[in-house]
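Taking it in order: structure first as structure tokens, then the write-up.
One protein chain is absent from this view; the other protein chains keep their places.
Take a look at chain A:
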Amino acid sequence: MSEIQIESSDDELPEEVAFDASKSAALKSVKDVLEAAKREKNSLKEKRKKRQQLFQEQKKRKRLPQELLEEFDKEPQKQTGPSDNKGIYKKVSKTKPSDNKGNNKTPNLLLYLYTLFSVGQYQMTNNSLTDKTKTGTTAKKISKSLPDSYRVTRIKDESAAKSLQQKAVDFIQSRLYGPGTIRTTNAELLSLRKKRGVNQGAAVGFLNKKLGASQKARIARSNKRFIRQQKLIPL
């Protein structure tokens, strides 16, 4: 049966297809493909552009403010005496080596900063000084135009031993009083003793006026302020 059907489809004359239609169809398909390729290229280009812009902005954010850079460019060898270096030490902080985003500006900047700070006794990490300055804890008064929010501390003044002692104290404090421990207040302890004791009485918070006096005073002040603001009491 199938042979007959095939035969019948084979016996028929082929369809008349105009040359133009097929030509246009073929051209169209080619054009489509070309356009798709172009669009793809364009979109990739856009993406790359956006990426590049983003990187530029990040780079900009990480760099020192423009004024500082200009200052550095102008005066590379300003301070050499130890007394002058007092104002320009930078705090040491932990940074990961991976933070070092390569930028052709930073090696020069680092070079300048190293020459500035070459006289003196301190430690410095070898990268991402720019990070630290952006956080606002460094570089005070290298020039008078520095904003006041920058602060400089001497490495020598914070000896390692003191911070170790503080860490040890914090360890004990967190093990005994930190999260994971079930602690209550002294007021509750005394109140429970009164409740279960021989001469039973009220909780110490009601009897002892001095307990929590500062909190009560603060609440009273804020109440007064609220009443004044809302004008609840007619003047």
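Rule of thumb we're sticking to: a contact is a pair of C-beta atoms (placed from the backbone, for glycine too) under 8 Å apart; a residue touches a chain by one contact, two chains touch by 3 or more; residues count from 1.
FYI, contacts and distances are computed from a predicted model.
Going by its UniProt record, the hidden chain of the complex is named "UTP4 small subunit processome component" among "Molybdopterin synthase sulfur carrier subunit", "AP-1 complex subunit gamma", "UTP4 small subunit processome component" or "WD repeat-containing protein 74-like isoform X2". Considering the full assembly, A:T181 is the residue among A:S149, A:T181 or A:Q230 that touches the omitted chain.
Within the set A:L54, A:A168 or A:I219, the residue that contacts the chain not displayed is A:A168. Contact residues of chain A toward the unshown chain are 161, 164-165, 168-169, 175-177, 180-190, 192, 195-196, 204, 208, 210-211.
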